[in-house]
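Up next is chain A:
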Amino acid sequence: MIAGISIYEILTLTTLLFFIGVYGFITRKNLISILISVELIMNASVVNFVIINKYLYPDALQGVIFSIFIIAVAAAETALAIAIIINLYRQIGSVEVDATETMKY
Partner candidate 1 sequence: MDIRYIYLIPFIPLAVFLLLGLNYKRIKPSVSGYIGVFGLLVSTVLSYYTAYQYFFVPGKVNGVYKPIIDRHVWMNFTDTLSIDMGLYIDAISVMMLVVVSTISLMVHIYSRGYMKGDGGYTKFFAFLSLFTFSMFGLVLSTNLFQIYIFWELVGVSSFLLIGYYYTKPSAIAAAKKAFIVTRFADLGFLIGILIMGYYTGTFDFETLNNPEGSSILNWASTSFMGLSVITWGLLLIFVGGAGKSAMMPFHIWLPDAMEGPTPVSALIHAATMVVAGVYLVARLFPMFYFVEEGFALSIVAYVGGISSLFAAVIAITQTDIKRVLAFSTMSQLGYMMMALGVSGYDGLEGVGYMASMFHLFTHAMFKALLFLGAGSVIHAVHSNYLKDMGGLRKNLPITNITFLIAALAIAGIPPFAGFWSKDEILVAAFENNQLLYYIGVFVAGLTAFYMFRIYFGIFWGKEKQYDHPPHESPASMTVPLMILGVLSVVVGFIPFSEFVTPDGKGFEAHLNYPLAAIAVTVGIIGIVLAWVFYKKENNLADTYAKRFGVFYKWAYHKFYFDEIYLFITKKILFNGVAASVALFDKKVVDGTMNQIGNKTVFTSEKIKGIQSGKLQDYALAFVGGVVVLVMIFIYFWTE
Partner candidate 2 sequence: MDILTLFIVVPIITIVVLVFIKGLKQARIISMVGSLVQLGMAINLVFAYFREREINQDIMVFTKDAVWFKTFNIHYNVGVDGISVALLLLTSIVVLAGVFISWKMKELPKEFFISLLVLSIGVYGFFISLDLFTMFVFYEIAVIPMYLLIGIWGTGPREYSAMKLTLMLMGASAVLLVGILGIYFNSNTDGGALTFNILEIAQVNIPFEAQKLFFPLVFIGFAVLSALFPFHTWSPDGHASAPTAVSMLHAGVLMKLGGYGVFRVAMFLLPEGALTWSNFFIVLAAIGVIYGAFGAIKQKDLKYINAYSSVSHLGLVLFALLMLNKTAWNGAILQSLSHGLMTALFFALIGMIYGRTGTRDITELGGLLKVIPVISATYVIVGLASLGLPGFSGFVAEMNIFVGAFQHEDLFHRIATVISVSVIVVTAVYILRVVGIMLMGPVKNKKYLTLQRVTWYEKTGIVLLLIPIIGMGVAPLWLSDMILESLQPFIKGLI
């Protein structure tokens, strides 16, 4: 419980965070920054879970546990993504998203 802040403000914040992430995902040209945007999206949900747990259903710790798992998974995800990006960089010497458009239609 944070004094003076209702759940709504925070949910609004997380929602904003979510959509900022989405926006970034759609607009960034660099794969790395796209990856970062994905992290934003993830984190939006992380915060969500914690907050919901704390404000609405404080008797069990489901949300908190969940958020921890999410963080772990996100990390794994990032690591894998980075690895693949590096592999791509080895071949074409670029990490621009436009470089991944050879396959279409």
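In picking the candidates, the idea was that all candidates are chains of the complex that A comes from, given by their letters.
By definition in this document, a contact is a pair of C-beta atoms (placed from the backbone, for glycine too) under 8 Å apart; a residue touches a chain by one contact, two chains touch by 3 or more; residues count from 1.
All values derive from a computational prediction rather than experimental measurement.
With chain A as reference and 1 or 2 as options, the touching candidate in the complex turns out to be 1. Chain A meets candidate 1 in the complex at residues 22, 25-27, 34, 97-98, 100-105.
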